[in-house]
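For this depiction, one protein chain was excluded, whereas all remaining protein chains were kept in their positions.
Lettered A, B, C, D and E in written order, each chain numbered from 1.
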C-alpha cells in the first residue's frame, strides 16, 4: 500500500509512462511520508470508444482537448 | 464526478457502446440531478478467459446466456 | 456481468440511489440487449476530502457545482 | 456479490487462469459461507510498461521476481 | 502484484475476513506459482443501499440470499 490506479487514454510513449510512474510515486511518498518501495501503480489504458464524457463517446467528439 | 466504470465482455459494436454511454449517463444525470457534462464513463472490456462465475471461466461454460 | 461501479460524492437520499440503480440498469440492459438480472451495480461514496479536481480537494473549493 | 477483481501481469496460461478462478472462488465461498454461484471474478491483465513498483516501470527492472 | 480487490456486503466478522484474506491469497499463490508475500488484497465493503442486482437496491429486496 498505497495502491495507485490511473485510467487514461491509450497512446502514451514508454518515456511518458516512465515519468508518470516516477513523478506520481514520488509525490505520494512525500505527501504520506512513506517509502516509495511501498507504493504500487497500475495504468489502465482505454481506447477512444471505451471512454465517454457527458454521454458522448470520445471517438465521436469533433473537438478533442488533450486528456 | 460521478465516475462510472462498466466491466463487460468484449465484442460490443461501436453503436452499442454509443447507446450504452448515452443511456447510462442520462439515467445517472436524471437520478442525481446533475449535469451530464459532469459525468465520465469508462468501459473495461474483458475476454472470456478473464471472467469467471461460480469459479468457472466463461470460456469453459457449455451454456452461455447473453451477458 | 456486466459489473457497474459508480464513484460519487456521499450524501444522496435512498430515493436517489433507488432511481440511480433502476435507471442505469435499464439503460445498460437496453443498450447491450441483456437481461437486467445479469447486471450488478455498486455505489462507492466518497467524502469531500477524498475527492480532488485539478489537484484541489473538493472540500477546499469555494464554488461547488452539483456533482 | 461478492465481486472479485485481480490485477496481474499479462502472460498466464488458460490453465493457470482456470485454477486461479476455481481456487479463489472456493476460498471466498468457504470463508464467507456463501454459494460459489454468487461470486463473479474478473482478471485485469497489464503489460510490464503499465505497472510500477517504487516508481520504476516493471519493464525497466533488471531483477524481476515472479509476480 | 497481483493486487486483489473484493467488493462485498458489510457485516463480516474479523474472523471471516481473516479466513478470506488467508484462503484467497493461498489460492492465488498456488495457481500463479508466486510467493504469497507478493500479493496484496483489499476488501471494499458496501451497505445494502449501495448495492443493486437487476436494478433493485439490495435493501429493497424481500428475499435476500446470503451474499
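Couple of notes before you dig in:
Going forward, a residue touches a chain if its C-beta (ideal position, glycine included) is under 8 Å from a C-beta of that chain, and two chains touch if they have at least 3 such contacts.
This structure is a prediction, so every number in the text was calculated from the model and none was measured.
One chain is not displayed; in the complete assembly it touches the shown chains A, B, C, E. Residues 1-9, 12, 16, 19-20, 22-24, 26-28, 30-35, 38, 51, 53, 65-67 of chain A touch the missing chain (whole complex, contact as defined above). Although one chain is hidden here, its contacts on chain C can still be listed: residues 7, 44, 46, 49-57, 59-60. In the full complex, chain B touches the hidden chain at residues 1, 3, 40, 42.
By our rule, only the chains that are shown with their structure count from here on.
Averaged Cα coordinates give chain A a centre that lies 20 Å from the centre of chain B. Distance between chain centres (mean CA atoms), chain B to chain C: 14 Å. Within chain B, the positions touching two or more other chains are listed as 5, 7, 22, 24, 26, 35, 44, 51, 53.
A complete list of chain pairs in contact reads A-B, A-D, A-E, B-C, B-D, C-D, C-E, D-E.
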